[in-house]
Structures are given as C-alpha cells and as structure tokens.
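Complex shown without one protein chain; remaining protein chains in place.
Naming follows writing order (A and B), and every chain is counted from residue 1.
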Amino acid sequence: MYKHAMWLLSVLALAVSPALAAEKVKIGFVTTLTTPAAVIGNDMKDAFDLAYEHIGGKMAGLDVEIIYEDDGFKPDIGKQKTDKLVKQDDVHFVTGYIWSHVLLASRKSALDAGKFLISANAGPSQLAGKLCHKNFFNISWQNDQTPMALGEVLNQRGVKSLYIMSPNYAAGKNMVAGVERTFKGAIKGKDMTKWGKDAQLDFSAELAKAKASGADAIFVFYPGKAGGAFVKQYMQAGLNKSMPLYSVYTVDALSLPKFQKAGMKGVLGSLMTQFWSPDMDTPQSKKFVSGFLKKYGRYPSFYAAQSYDAMFFIKSAVEGVNGNLGNMDGMRAAMEKVDFPSVRGKFSMGSNHFPIQNFYLREAAADSAGRWTTKIVSTVFKMHQDVYAKDCKF
Amino acid sequence: MSAMNLRRWLTALCLALFALVPVVAGVFGQPFLLDIFDRIMIISIAAVSLNLIMGYGGMISFGHAAYLGIGAYSIGIPAYYGYYDAALQLPLAIAASALFALVTGYICLRTRGVYFIMITLAFAQMAYFAFISVEEYGGDDGLVIEARSRVPAGVVDLESNVQLYYVVFAVLVGALYLVHRIVNSRFGLVIQGAKDNDERMRAIGFNTFRYRLTCYVIAGAMCGLAGWLLGNFNNFFSPEMIAWTRSGELIFMVVLGGMGSVFGPVLGTVAFIVLEEVLSGFTIYWELIFGAFLILVVVFVRGGLMGMIAKFERPRP
Partner (left out) sequence: MDWALLVTQILNGLQLGILLFLLAAGLTLVFGIMDFVNLAHGSLYMMGAYFCATLTYALDSFLLAVALSVPLTFAVGIVVEVLVIRHLYRRDHLDHVLATFGLILVFNSSVHMIWGAAGNPIPLPEFLDGRVELLPGVVIPVYRLLIIATGLVTAGAMYYLVQHTRLGMRIRAGASNRDMVGALGVDIKTLFTLVFGLGAAMAGLAGMMIAPITEANIGMGDDILIVAFVVIIIGGIGSVRGAFIAALVVGLIDTMGRAFLDGVLKVFMTIQNAETAAPALSAMLIYILMAAILYFRPQGLFPPKNR
C-alpha cells in the first residue's frame, strides 16, 4: 500500500516537475510595476518585450519565456519575488532590478539557488567589490562611474565649488562618493534626503541651504518621480539663474516629456553624464530606438536601453553553449566575452563582471521633430573601469 | 457537531497541514511552498501575540511590527560584527523586545482608546526612523544577514530550510499554547475583565495597570521572537518591514481571523497572505480587489473567520 502511494506521488511529482519543461529558456525579470516608480519598470518591461520580438522569441533554437515580477519598490518584496522565480518557476536567469537596495536584498536568494543574476540597472559598489560573485553580472554600469564622469566634467568646466543633493539609499551614497572622487573643487554642502515609498519630495529647506551656500553649481541624483519634483522646485526657486544644474539619472527620457508638457524650457541645455544616449550612432542603438519609437511612440530611457541589452546578453550566453542550459561554466565564459551587439557599441567585462565602457556628456535638447530628448556632447571617459574591481575575488 | 468541537478540529487540521508542508514541497519539488508557509507561520506568531493584547486586553497597538524589527536586528547587528551564536542572538531578541515593550508600555498604558492607538504608533515610528538613521546597519537599505543563527551542532541546523521550518512550527504551536494558557488563567481573566470594565476590576482590588503592562510585555517578547525567526528566514531585514502599514496589516490579520479567539489570527494570516500572493500574481491592480475585499469584510463579516465558523456550530433557530 505504502509503496503504491509513493509510486503515485512520484509520478505526480514528475508530472508537475519543472525539469521536464527545460526546453525553454526561462528568464525572470524583477522590476517595479506598481507605485509611481512603475514608470521606470514599465519602460524596462517595454524594452524587454521589444527585444523579445527582435530575437523572434528564440535563443539558440529554444523558446524563450519571460516571467515579470513586481518588487513594489520594497527590498523584502523584491527578495520574495526572486525566491519565487528561482524556486517555483525555476528560471535560468534572473534579471531586471532598478534599485540597488532591492538587488542587495535579493542577491543571496538568486545566487544560492545557483542561478545567473544579471542586473539591468542597479550597480551598487558592494556587488562590484567584496560581494562580487561569479554568477552575478551587471549589464549597465557601476553606480560610481557616471558621477565620476560628471566630476571630471565639472573640473573641465572650471567649477570651483559644489552643493550636493541625493536620496539616502545605496545608490545615492554611491553617486555622491563617485562625484566626490573626481571633483577637485570644494564641497559647500550636502543633503541626503529620505528615500523609499515615502520619499521626501518637497525640497524647500534643502534648496534654501544650497542657495545660501553660494556654491558655483549643484549636483543631484533624483531618479524617477523625485527628478521631476526636484527640477521643478529648482527652477521655481530661481536657482537655474545662479547655480547651474549637473545631474545623473535625473533628467531622462521619462522626465523630459513631462517637462515639455509642462513647458519648463529651463531644463533644456542642462548637462548630465551617461554611458548611452538615444542619438548614439551604433547599428544596434538605431534599431532599438527606432523600434521603440515606432512601437510605443516615445523615446526609450537608459533603463530601457540596458534591459534591451540584457536580452541580447543572455542570448549570447545561451548561444555560446548551443542551448545546453546545464552548462553554467560555458554560459559564464560566453558572457565574459561580451560577444553581442550592444546599444552602446563595443565594451568589455571587467574581472568583477561589471562593464568597462565609455561615458559621455549629454545635454537635454529638442530633436528634429521638436521632441525633448538628450544628445551627446562629448566623450568624458574612454573604456572606464570602476574602482571596486580590485576588491573582487571569486 | 457541538459548539467547541468544529473550531478545535479546524485548529488541529490546520496545524497538521502546516506540519505536512515540507513533505509536500519536497515530493512535488516546490520549495517555494515552504517559503510561503514559513512566512505565514512567522507572521502568525506576530498576529497571535498581537491578539493577546488586542483581542483579550483591548489594547489596540498600531505599532506591533516594531517588535519584528527589534527581533530581526538582534540577529543582524551581532552578525554584522561576526557573532552568529543563537545563544546570544535569541535571548537578545527576546530581552530587547521585552524591554522596549516595558518602557513604551509604561507610557502608552496611561492612555486609552484612540490615544493608545496613536501613541503606540508614535513609538513604532520612532523605532522605524531610528533604524533608518543608523548608517552603520544599512539605514534605509536594510541589512543583509549573511548567516542564520548558529545553534550547537547536533541540535538543529537553521541553514537547512526544512529544519528552520519545523523550528518555526514548534514556536507557533508553543505560542498558541501559551496564549491559550494565559487567557484561561486568573491573570487572563483579570486582563479580560480590565478590557470590559477597568474601574470595576480596580474596585475589586486588582492593580490592573500592572497586569496590563505584564501582558503587553509578554506580547512584545513573543513578537520579538517572531522577528528573530523572520530575520533568520529572510536573511535580510529593512526598516520598510516595520513601517506603519505593516502594523496595520497585522491588525487586519487579527480582525480578519477573529479577535479574541486563540487560533483566529492564524486563520487571518493564512487568508491574508494567500490572497495577497494569488491576487498579486494575477494583476498589477490587485490592490483594488484586495482593498474592496477588506472593506466588504469589515462591513459584512463581524467576528472574523472564526466568528463565521462559530455560526455554523450553533443550531439554527
């Protein structure tokens, strides 16, 4: 009797076991689809869907299945969703991740389960250094790099003193550390504001301090909804006349259409650094931007560009082992080679699995059709590697 | 079926199901099932402890999630310095939550009604912002707990998910038994008497303040224990997990399950978490359905799930 029952159970187990469905490449995508931060998540999801179309839904002849999960902008939910993806759905790759703190919370779940974890946005210093892992890759940038490039721009433009504002979370701290590392002038003041679901959005007290500090320029990092709120108040306070704005990840394809709708001309001409821009002259970027404009009627953000790249990055891994998804070492080696067409053109992977790539100075400007977007002004860093790679030992 | 029996049977059935989850998860290769029920049971312990003060003592705490944080940080902070020993972490979790409950309870219990709700919220918010303000332990980002509490070899190994599961299960059963014993003791009767008519209890000669404070501390320590389990289970804790909405959710689980019934909060937690899992997998607008469900439950179902079940027990008129 007992034997029969066990037999029945094992048959049932086989029937529902995910092992049988292994002819598919399963990709889990964790991003933010609720709360105001869903603007970013939707942009990433749209780009990933577009990439899925562009690869014809196949990698090395295998069907691709994407499972989207919403982290609700909360680290613990992000971790739960990652657990679900690796345990219940048994995905081969987990990617997405807008937020550094969500990624830090989810890291252990994905890696302990023996899956590849590929960040399509967040690049916290910890994961580039001490907490690096052979199965973790970053396909965007290390958080410090973009503000380091900006600090260099400030030096080149003769800015002598700076006021810094940033949200108080993992990425915010990295951004501040980055600009402080390269900027040679004086830091006149710094405000780290509350972040998360109940982020601070009224910056009156901080802007008054910034103004009183008499700094030459102001540096900010306010991704998502806070970016719009900050730029608005910055202009209402009249600081754009006395204290030019240099930003990272604040003025982007998500906020510019809103600024245009609200007629905030003052934002045009503001400078930022980035590894990519929609006007970039690479075949993959052109295909991506025109495809995105056609399908969704708006410019893609850098978040979208990275997600688009993530799909092709994963494809290169699967094709590197001819679809043998059990061959982790083979896939890892394929990804380390960076043998895929990237929207940013040529780049390579550092020893810590973070990209070594160019960084550009961008300017907010109108395109030929009058739509507000960003344009590349100059190249700031050539093939730049983050500073944490030396702390990384697999 | 007689009055008490149906609910007793249900309690036994639920606990038996909980005990079988690892077997089912193992056989069907669905380890995520273990995760969901781990979470359900841990939050259940918190809800059971809240029920002790809220359902039996009439002390509506809008800051009960703070104890989850205190318990979890009692693993996280020592682990940050390399102390993984459960013999340090576990007593620390319980003592720290009991102390927090003692100090805040001493102040909170001087107020009544909505003022009590608000002052417990105030203390929880202070704890929330305190955890955020300490850069060293992760601040807003939360604290990754690299290793679970270490227990001497041969007893249990918490790094094993199944063993951790049964530890959680044992704690839940223990918590239920403890609350059951408390509410049926003389002490429990005083607490319930003070809820209904504090002045009369005092007139009889009971120092109800002391009784209520003791009860409040027991509930706090029990929830701190749940926090210790949660930190171990999650390997991560962030201040977001003790924000006021989380305390609100705990209250809802208790009310949904049925206040003032020992097992009710467990049912409430199961219903709450399962519904959340299912709905959020179904649509990103799941909060709309979930919110409407909450409103309907409050308007139409009195006494929660346990109350509904109790109705079936009585012969219809």
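Following the convention adopted for this analysis, a contact is a pair of C-beta atoms (placed from the backbone, for glycine too) under 8 Å apart; a residue touches a chain by one contact, two chains touch by 3 or more.
These figures come from a predicted structure and were not determined experimentally.
In the whole complex the chain that is left out makes contact with A, B. Which of B:Ala12, B:Val27, B:Met118 or B:Ile204 touches the hidden chain is settled by the complete complex: it is B:Met118. Among the residues A:Thr146, A:Asn168 or A:Thr182, only A:Asn168 touches the chain that is left out of the figure. Listed residues B:Ala25, B:Ala47, B:Leu68 or B:Ile132: the one in touch with the omitted chain is B:Ile132. When the whole complex is considered, the residue among B:Leu10, B:Leu294 or B:Ile309 that touches the unshown chain is B:Leu294. Only one of A:Ala186, A:Ala205 or A:Met383 touches the absent chain when the whole complex is considered: A:Ala205. By the touch criterion stated above, the residues of subunit B touching the omitted chain are 60, 62, 107, 110-115, 117-119, 121-123, 125-126, 129-130, 132-136, 139, 244-245, 248, 251-252, 255, 284-288, 290-295, 297-299. Residues of subunit A that touch the chain left out of the display are 33-39, 41-42, 168, 190-194, 197-198, 200-202, 204-206, 208-209, 211-212, 225, 228-229, 232-233, 235-238, 254, 258-259, 261-264.
Here is the rule we use: only the chains that are shown with their structure count from here on.
If each chain is reduced to the centroid of its CA atoms, subunit A and subunit B end up 36 Å from each other. Per the touch definition, subunit B reaches subunit A in the complex via residues 27-33, 35, 39, 132, 139-142, 144, 146, 234-238, 240-241, 243, 280, 284, 287. Subunit A makes touch with subunit B in their complex at residues 9-10, 12-13, 16-19, 33-34, 38, 70, 74-76, 79-80, 83-84, 87-88, 100-101, 104-105, 107-109, 168-170, 194-198.
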